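With one protein chain removed, the remaining protein chains of the complex are shown where they sit.
Chain nomenclature is as follows: A, B and C, assigned in order of appearance, with residue numbering initiated at 1 for each chain independently.
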Amino acid sequence: MNRADLQTMAQREQEKQARFQCRLLCCASTPCLSSGGAAVQQALQDAIKESEASAEVAVVSTGCMGPCSRGPVVTVQVQGEDDVYYENVTPETARQIVADHALAGQPVQEKLLPSDLPFFAKQTKVVLSNSGLIDPERLEDYVARGGYLALAYALREMTPEEVCVEISQSGLRGRGGAGYPTGLKWDLVRKAPSDKKYVVANGDEGDPGAYMDRTLMESDPHRVLEGMAIAGYAVGAEQGFIYVRGEYPVAAKRLERAIRAAERRGLLGSRVLDSSFSFRIDIRIGAGAFVCGEETALMASIMGRRGQPVPRPPYPAQSGLWGHPTLINNVETFGNIVPIIEHGAQWYAGIGTEKSKGTKIFALAGKVENTGLIEVPMGITLREIVFDIGGGIPDGREFKAAQTGGPSGGCIPPQFLDTKVDYESLKALGSIMGSGGLIVMDDQSCMPDVAKFFMEFCMDESCGKCVPCRVGTVQMYRILQRITDGSATLQDLENLEDLCTMVRETSLCGLGQSAPNPVLSTLKYFRNEYEDHIERRTCEAGVCEMTEVPVMALVEELPRRIRAAA
Amino acid sequence: MTQSKSENPKKTAGGKKGQGSTQKVRLATVWLGGCSGCHMSFLDLDERLIDLAAAVDLVYSPIADVKTFPEDVDVVLVEGAVANVDHLELAEQLRERSKIVVSFGDCAVTGNVTSLRNKIPVDDLLTKVYHEGPGAVPRGGETDKVVPALIPRVLPLHQVIPVDAFIPGCPPDPERIWTAVSALLAGEPVVLEDRMRKFG
Amino acid sequence: MAVITVTINDELVSGRTGQSLLELVRERGIDLPTLCHLDGLEERGGCRLCMVEVGATNRLAAACVTPAQEGMVIYTHSERLVRYRRMILELLFAERNHVCAVCVMNGRCELQREAYTIGMDHVRYDYLTPDLPMDASHERFVIDHNRCILCTRCVRVCDSVEGAHTWDVMGRGVNCRVITDLHQPWGSSRSCTSCGKCVQVCPTGALHAKGSSVAEMVKHHDFLQWILDGREKKQWATRNGDPVEGGR
Partner (left out) sequence: MLCVLAHKDWDFLSIAKETLAMQPPRTRTQREVAPAEHPSGDPRFALIDRTLKRFRFQQDALIEVLHTAQEAFGFLEEDLLLYVARQLKLPPSWVYGVATFYHFFSLKPQGEHNCIVCMGTACYVKRAAEIVATLQAAYGIEAGHTTPDGKFSLNTARCLGSCGLAPVLIVDGEVLGRETPEGTLAAVQAAVAGKAAPKVAVSANGVDEEVELP
């Protein structure tokens, strides 16, 4: 297939879609499926069949539309009208939608989502621009929306160097959390002398409460593949790997299909789009290890080994997979490549703040009205995310903190709600951008308990290679456990802080280095809660039960317990 | 749980009384959960004991017949780990009544052999030793005040009360003890050279 | 190999490209504590004792795995570094059941030596006291997991020098354990050649000869250089010209 074929394919598909008077887009992402999406889709299809409207009305199974807590979500597209969203659709509503809305033009009022909902209005869809609009399992759908044209353009009109320059000028930074300039990384790999190079997409999205990458892979797999292929062209690699978290079988399956479809059409594989560039992509399925999100551990895992990080330097850009220069980017980063090539670096750099360009996808969850997946421009305030898009805290409760960055991040208190969300600002607050999990907490969350939760996570996920992380996380966890069970002393608090700094500075990889962040940030903003737990043995949020006593109190406590047991 | 206050004790025994004061240093030694080996090693100071006797009043010790821990002690050497509620009580008392508390020997410093039982839950331990072993006794004895209740885990002294100086060793050899004790008597901080800090 | 200049503790030092900071520091006679490092074995960078302060940013780097580069400024014994090293050693002592008083390596143990050298006289953290087994099924050797610090010297020497790869690490985090073959009794391992290299390189009492009692075990590392020199350079002598005593 060449560029002209691609355009023909797009045209044919667009015409085909235009023949339908009405298209019913039905979300087939994991959250919607978990709340009954498959039955809804079946009901839509049955209803159409029964009313013999298959020629006018089409049902499309799409990726995520965003408002996951309101799932299953169905979008109705009628030609010449704005899209209409339905929430919490049941099979009954589905039939009604077909009968009233699709066929009679009368929207079903009760499950209607207002289209001017701030949830949608405040978002800027760049990476997710296809998500929820196309069938992720059909290459034609992607091509109809301009898919693979960016790759074709890059291959024909740009040198690899120019691609790297374009990406650099866009100001795109790594979406995995650390925010390393993507263009710089590409250029490093491009310049690295080697006859063999690799491109790796990191889809090992391990942060609990984050599912941006999964959604992107499930909803628009070709965009990731196209981004990787452009990267392969830019750095001179012929082989790519997508490392998909083992917990994401749907994403793996859709990617696998997408790769096959693209290979069949000559969009991947040898001689891509009839050029001299060849690029194969293979999938590697993770097996459940958070540390594999770290790039050196990820490479070890791709090579079938224990996912233990190795010291850098050498960096993967110098010596990565099998000793060859390797470009590793997050899946979401690759999702940004196509729009940059498509619209130009200038356009992209126009979105966001001075140092953080473009948009960021967040998985908004926790104690907030609208949970789901959102894409917002960098520089938006936390307040806008939590109160406008998120719709505020349910049950009239108080906002207490927003947790970003998962176990490597921190908790941001109410006084910083007007902070602009970008890499630097979040770091200055003691948190990180992270991969994009954003958990809202209300006054029912106890901060030492939150810190304990994350420390337990890090303790379980520590690979065991370096001492500070392997043992330090256990010691920090035990201190936090004592704080939350009422047996801690003030000396414990001092030891905890010392351990935090030591583990942060001496650990081998990012997991250990950032493991103390949740503790440090909660200590910074909610120190009084720690002190209440220790000195008064009280938990304001009512989470901790304080069933233990400090060791000296065992003198009275122990005989009492023994008598009670006897 | 850890309560050690100072890494390098500033507090000194001789300090307050001043050099040349005729008043002797009030020294105590305590035996918690240990084998008394540290005390044996202490006695191995041999002829230095005579110098020591001239400089201190031994106000409380397993080798002296004193029932209660006295007030106003200058230095107390504590042998053994904290293993039961009696140890806890005594530890609290000696901390309140002494200026300088010294963890004396590996059991006090690390828990050592005494803490080997920590991997076994207390209930299982008691059952195994007292209820299933030879001459088994019925359960319930441990509630009696006469037998002090075992705390869930044996702890080194500094995890119970703040400790000012540490003399590791199992047992600490007389040289170490003398280095530490003479420093304390001279009103100086205890500084042991490398080899003298060796555990075991 | 180009000559480079590095500033160590405010002193200008010359070295060669390709050298690690650890090599350079040790060449100057500065004692930097290490546990997972052993001359002749592949570096691991896991114990984090050899961390040094690098450059104006005071970022820490493990000297054993950091290549020396022209113009580097490093400090090896700042107050912060000594404090961290002590904490790391305390963490190691707290991790498993290191009861020096009843250990075969008492007096010769590297962990014990690093602890007293750094000034560690007590451990501020919880002793985790895990319930770990001892495996005495091998005819000549014993593995006591209570004393293992997971430096993986045994794994590396078995893989790269003996070539048997009998040892590896199982599990993750604090539950890691060195294993032989399929986590089976050492004595039943079919890949083990009983060469004893793992025992010789083990820094603590985790691997020891059967029958040795408290403070009796003596280990020799010289054999490693002996084998490697012989293998690579066909030189069959140690640095001082004598054959190794414990090498076997």
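We adopt the following convention: a contact is a pair of C-beta atoms (placed from the backbone, for glycine too) under 8 Å apart; a residue touches a chain by one contact, two chains touch by 3 or more.
What you are looking at is a predicted structure, and each value in this text was computed from that prediction instead of being measured.
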Where the missing chain makes contact, among the chains that are shown: A, C
Residue of A:G63, A:G132, A:G176 or A:G206 in touch with the missing chain, whole complex considered: A:G206
Residue touching the undisplayed chain, where the options are A:R214, A:R312, A:K357 or A:H533: A:R214
Sole residue of A:I167, A:V224, A:A237 or A:A365 that reaches the chain not shown, by the stated touch rule: A:A365
Listed residues C:C36, C:V54, C:L89 or C:I179, member touching the removed chain: C:I179
Hidden partner chain, touching residue among A:A252, A:L493 or A:V551: A:A252
In subunit A, positions touching the absent partner: 28, 30-31, 33-39, 41, 45, 48, 54, 58-61, 67-71, 135, 138, 206-211, 214, 246-250, 252-253, 256, 260, 269, 283-290, 301-308, 363, 365-367, 371-372, 403, 406, 437, 439, 441, 445, 453-454, 457, 463
Residues of subunit C (touch criterion as defined above) contacting the omitted chain: 164-172, 179-183, 191
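Just so it is clear, only the chains that are shown with their structure count from here on.
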Arrangement of touching chains [line / ring / star / complete / other]: complete
Whole-Å separation of chain centres (CA-atom averages), subunit A against subunit B: 56
Distance between chain centroids, defined by C-alpha means - subunit B, subunit C (Å): 34
Mean-CA-position distance for subunit C and subunit A (Å): 40
Junction residues of subunit A, two or more chains touched: 495
Residues within subunit C bordering two or more other chains: 124-126
Residues of subunit C that touch subunit A when the two form their complex: 43-48, 51, 60, 62, 65-67, 83-84, 87-88, 91-92, 94-95, 124-126, 128, 149-150, 169, 171-176
Parts of subunit A lying in touch with subunit B, wherever the complex brings them together: 482, 487-489, 491-492, 495, 550-552, 554-555, 558-559, 562-563, 566
List of subunit C residues in touch with subunit B within their complex: 93, 97, 99-103, 106-107, 112-113, 115-117, 119-127, 129-131, 215
